[in-house]
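Shown here: the complex without one of its protein chains, the others still in place.
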Amino acid sequence: MGLKASLVVLSLLLALALASASAKQDPELKQCRHQCKVQQQFSEEQQRQCEQRCEDYYLQKQERKREEGREEEKGGGDDRKQLKECQKQCERRQQKGRSREGCQQRCVEAYGRKGEDQPRNRRGKEDQEKERGREWVNDRYEEEEEEEGGESEGREESDNPYVFDREHFKAIVETEHGRVSVLPKFTKRSKLLRGIENFRLALLEAEPNTFEVPSHWDTDAVLFIVEGRGTITLVRQNKRQSINIEEGDIVRVEAGTPVYMINRDQNQKLIIAQLLRPVNLPSQFEAFYGTGGQNPESFYTAFSWEVLEAALKTDRNKLERLFGQQQQGAIVKASREQIEALSGHEEGGRWPFGGGESHGSKGSRSFNLFNKHPSHANQHGQLYIADRDDFKELEDMDVMISFANITQGSMIGPYYNSRATKISFVTEGEGYLEMGCPHLSSSRSKHSRHQKQQGGGGGGRTYQKVRAQLRRGTAFIVPAGHPVAAIASKNSNLQIACFEVNAENNVRYPLAGKRNIIDLMEREAKELAFNFPSRDVDRIFKSQDEEFFFAGPEEWQEQEKGYADE
Amino acid sequence: MGLKASLVVLSLLLALALASASAKQDPELKQCRHQCKVQQQFSEEQQRQCEQRCEDYYLQKQERKREEGREEEKGGGDDRKQLKECQKQCERRQQKGRSREGCQQRCVEAYGRKGEDQPRNRRGKEDQEKERGREWVNDRYEEEEEEEGGESEGREESDNPYVFDREHFKAIVETEHGRVSVLPKFTKRSKLLRGIENFRLALLEAEPNTFEVPSHWDTDAVLFIVEGRGTITLVRQNKRQSINIEEGDIVRVEAGTPVYMINRDQNQKLIIAQLLRPVNLPSQFEAFYGTGGQNPESFYTAFSWEVLEAALKTDRNKLERLFGQQQQGAIVKASREQIEALSGHEEGGRWPFGGGESHGSKGSRSFNLFNKHPSHANQHGQLYIADRDDFKELEDMDVMISFANITQGSMIGPYYNSRATKISFVTEGEGYLEMGCPHLSSSRSKHSRHQKQQGGGGGGRTYQKVRAQLRRGTAFIVPAGHPVAAIASKNSNLQIACFEVNAENNVRYPLAGKRNIIDLMEREAKELAFNFPSRDVDRIFKSQDEEFFFAGPEEWQEQEKGYADE
Partner (left out) sequence: MGLKASLVVLSLLLALALASASAKQDPELKQCRHQCKVQQQFSEEQQRQCEQRCEDYYLQKQERKREEGREEEKGGGDDRKQLKECQKQCERRQQKGRSREGCQQRCVEAYGRKGEDQPRNRRGKEDQEKERGREWVNDRYEEEEEEEGGESEGREESDNPYVFDREHFKAIVETEHGRVSVLPKFTKRSKLLRGIENFRLALLEAEPNTFEVPSHWDTDAVLFIVEGRGTITLVRQNKRQSINIEEGDIVRVEAGTPVYMINRDQNQKLIIAQLLRPVNLPSQFEAFYGTGGQNPESFYTAFSWEVLEAALKTDRNKLERLFGQQQQGAIVKASREQIEALSGHEEGGRWPFGGGESHGSKGSRSFNLFNKHPSHANQHGQLYIADRDDFKELEDMDVMISFANITQGSMIGPYYNSRATKISFVTEGEGYLEMGCPHLSSSRSKHSRHQKQQGGGGGGRTYQKVRAQLRRGTAFIVPAGHPVAAIASKNSNLQIACFEVNAENNVRYPLAGKRNIIDLMEREAKELAFNFPSRDVDRIFKSQDEEFFFAGPEEWQEQEKGYADE
């Protein structure tokens, strides 16, 4: 009851918080406020906050409109102006408690551009190494390498096999206007990841006003829109479907479907995280460009001219001209008019109170994660989850998508997933991760296996601590059963998007706070298990009365000084 | 509308065309003609053609009956006579525009027999090598080999990993009267085929009037009857089921089912293509012969005599006698009386107008592909497809079966399958194949990976052209997403049977002709993608107004001279 009520409150607030603002008499605003009033469980204070959120949202919307108008007048404007605009937006964000650093960084990336990224990452690596110390897993994983044909060269050496920095993403498409990058296949990293060897994680980043040329891939894909506004077009038998996408949208693209997209924003990058499951080969995929010419090369040119002439009833000269023009690569600049024409025209009002029920309905191919009430939410963070019940298209890949927004200075967990493996991607903010890994421990100890086995009678395993810095762009894996916690820095919320594979019947078991697994055991079980008076066990496991999201460590800022801010 | 009507016409014609003839007042003939008349969409010319087909069919049927009668009088006849008879049939075929070469070849194989095959194939190989030239994929795939236990010896070295000649099929059963041969496991060929590593392709060829002795296999199987007339008997718990089979029939045999079969034709070989999916090991299977003696060895003899005596309540002497008699191998000659007795007796009139609806119904275990209307058909060819909706037994293996009959001088494609991988087998005729293979390209370029990656910004991949001669007995693989076209020689139709694995939700995307994927894109998308005026793009992609099957290249015969005719 009480719980459900407060969840409703929170989810109202939080759905709004994702796009917050402040203003007067727009119909959307009106409806938003109305919704605040009819929530009977709201206290007066809650109602006030709710309305405030409505106003914030409205304000932001207005602002965006005004800017878009201005942009259109200018016809695009030069980079310096756009940079300024972008930085202003960041300041507004900061006022609302969201991280400014990442935002500013992106402004520079987008309009000051290039050459900045590399050194930053390098610095990060050094800090990380210094910071790591005694507790960190830091030996090499070479002995875990799977020997696969010609793949053995170029082994990755990594501190722990579960965390990937931005630099691990390798570009498979890269032009002046954007790039598609992908993590190496997981088994190349470590045999411990062979449970997810059929999956790959990719990242699309496209500059404003760009077009990604049509292609089909021999891989199933689930796309999660991390940032920006675009339109994705899928060509199916006999028909074409254009879907407008924005932050939080989930799109399923079936293997082999011709697809193209635009970044229709004039300022913001379009960033899309993609979970891929190749259909021909367990972990390899290729893009097939039908259109194009020399770059990207069109697959039409793989046919002999005789066959093409017959198939297209067109003579060779014309064909050679057609397939010789495109030289700019797979992501190209588009004019405002082209962008307009390629934008989907049934944008379908997505609104905080829309709920998760309708978008995932049959036939539809996109769903916004933030339309759902968060499954867990309190002042320390919110967790949004979309599974096959929300969006039927996730079913055949057995994937669930979740998004955690961890309030600055707070943390999520410790908890574990009973059977799903999380493939996570930090979309915003900074923090760190702690995880207990018995497999890591057992594979590391192979050298001294015999001592191990002779050693004492218990579970026999120790848990290797994995601790890793998280920042925008970090990817990490949390295998099933592994206890994990993620802690946001004191300066910014930490936002993490997760693809959870092997999702069916997964259960999230909390290890602290309300309904933690220890709390549910009998008195005698606790006593025998801990060899400690059950009253004392209870005192400890009943102290925390929040659920899932908690206040983070007090000492964190001191201890990790110079690390969150780099 | 118009389309559907013309498809009906075509499918009527074509279903008939598969077994054509010419004559008077048989009830079957009567019904056939009647069907021609009631098709309202038919023009007079079409009606005339339709009736002609009915007559052709009837004629052939009569002829066959007469021959069977003659054969029975002779009590089998000697090989020379049969060879002559066979060659006569070929001439009749040729008059109807079907290839004579393949047919004559088969006559020699059947009645002139042995020792001819080897040199012919070798010649083929040489021609192929000469013909291949600059465009062909011709380096070795050793570096792709999967190292698997003792399997590493005897590596296949192949031009491209997707095409298999007749000589690649290795005999696992071979007697005077027939043989069962199988392609090596696909991963032995190339790692690029590991997506289908759980499947094997086998081929049964049995002489007329033969019996394949009972056995069960530790593999699921789908059988496609390429040629001939037989009866297959499945032993299930408590009951036995005999199914008469003929060209176009599909039979599902579950792993472990005891099965035996006869070739009940007196002249024609029985040829069956089999897709196997082993249940014990990813790509290995074995036959288990319960009956038999020393050759095939009965598995009963794997038990000690003590156990057999107790189990069968029979003393050792008798058992030794029983299990010592069979020495002729797994395919033996049967008398006319035995053949008669073993033939199924509920042949169930299969008739061109029967439609695909009833045969696949629950409990039934065979279905004729040609009972269905072709899914695509025009004067350049026809495509027949059977999926799980037609024949429920295909569901658990996620397999679809298709058969393309490409008119001489015509071609199928270019097109691609969105998620299915085709395992194809040429059942008749000659021609060639073109396919664009980015995986091939990327795995080949591993040696120079770094150059590749630094190289320009596009998709990054080039498409390796695969081009291969096709002739009766060639097998080839088309992975999902790969653009492919197959071209029939000017002299004979090219007929290809395909097992398509990973069939669920597969979509065939045409790359030329009606409804091709380029045509479905917006004007702006074409413009941006090709960097070319959209009007010119349209002119090219709208020129071809056929669908799926097209007239082949004009220059083909000249250019490939001496190749189609060998």
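Note that the chains are named A and B in the order they appear, and that numbering of residues resets to 1 at the start of each chain.
Throughout what follows, a contact is a pair of C-beta atoms (placed from the backbone, for glycine too) under 8 Å apart; a residue touches a chain by one contact, two chains touch by 3 or more.
All values reported here derive from a predicted model rather than from experimental measurement.
Although one chain is not drawn, the whole complex shows that of A:K191, A:R229 or A:H373 it is A:K191 that touches it.
Mapped onto chain A, the interface with the missing chain covers residues 135, 143-147, 191-192, 194-195, 411, 413-414, 416-419, 421, 434-439, 442-443, 446, 453, 456-465, 467, 479-483, 485, 487, 502, 505, 507, 509, 511-513, 515, 517-518, 520-532, 536-537, 539-541, 543-544, 550-556, 559. Mapped onto chain B, the footprint of the missing chain covers residues 147-150, 154, 170-176, 211, 213-218, 233, 235-240, 254-258, 260, 279-282, 284, 286-293, 295-297, 299-304, 306-314, 318-319, 321-323, 325-330, 332, 334, 337-338, 341-342.
Just so it is clear, only the chains that are shown with their structure count from here on.
A rotation of 120° superposes the C-alpha trace of chain A on that of chain B, rounded to the nearest 5.
Between the CA-based centres of chain A and chain B the separation comes to 46 Å, rounded to the whole angstrom.
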